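Have a look at this one before I ask anything.
With one protein chain removed, the remaining protein chains of the complex are shown where they sit.
What follows is chain A.
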């Protein structure tokens, strides 16, 4: 059974404007898939549906064996909290909490905060010595590494990364992609959403979205 399966998924705003139309795709456990496409193509809408942040207006989404079609928003929140690790282009770290506290917040809302485990997650991305720094005291690359540590802390079944290197310079982009490669080698399932060909190319497989439809898919 696939980790993620989308069948005839569409998203129509006002019943008329289709952001996505008839999307069919699967993601296997341990796979690294890139969703690519230009701005306005629908890739963020697709990511929001896969990331349990929004519901499709039609079609079926099955994540880790659970059909999301008829779940409530509360259940969707629980799915997002338990199953998904999110990495954002804009980081979304709480500015007045330190790096380790930002990770402990994710633990708190999932189960229980554990500082030792949070520090280990920071160590995993090479930032244990920056644990007590505020986001404003970290470079963009370091903030993104904190985001990755935060995404990993609750052992998600799927890591969802939206333009993970979009705000980074060359050196940090290489470093973040190296971390993704390591996570993939460890068996994590990763889905990156990007418009950058060089980032998409790092994945095992690319799906290209154009005008709300899958324009191309290669293995």
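As a working rule, contacts are C-beta pairs under 8 Å (C-beta built on N, C-alpha and C of every residue); 3 or more make two chains touch, one makes a residue touch a chain; residues count from 1.
Keep this in mind: contacts and distances are computed from a predicted model.
A chain of this complex does not appear here, and its UniProt-recorded name among "Sarcosine oxidase subunit gamma", "Major membrane immunogen (Membrane-anchored lipoprotein)", "Peroxiredoxin" or "Molybdopterin synthase sulfur carrier subunit" is "Major membrane immunogen (Membrane-anchored lipoprotein)".
Interface note for the absent chain: among A:39, A:74 or A:136, the touching residue is A:136.
Checked against the hidden chain, the listed residues A:12, A:120 or A:196 yield one contact partner: A:196. Residues touching the missing chain, restricted to chain A, are 94-97, 101, 104-105, 108, 112-114, 126, 135-141, 169-175, 177, 196-199, 201-202 (touch as defined at the top).
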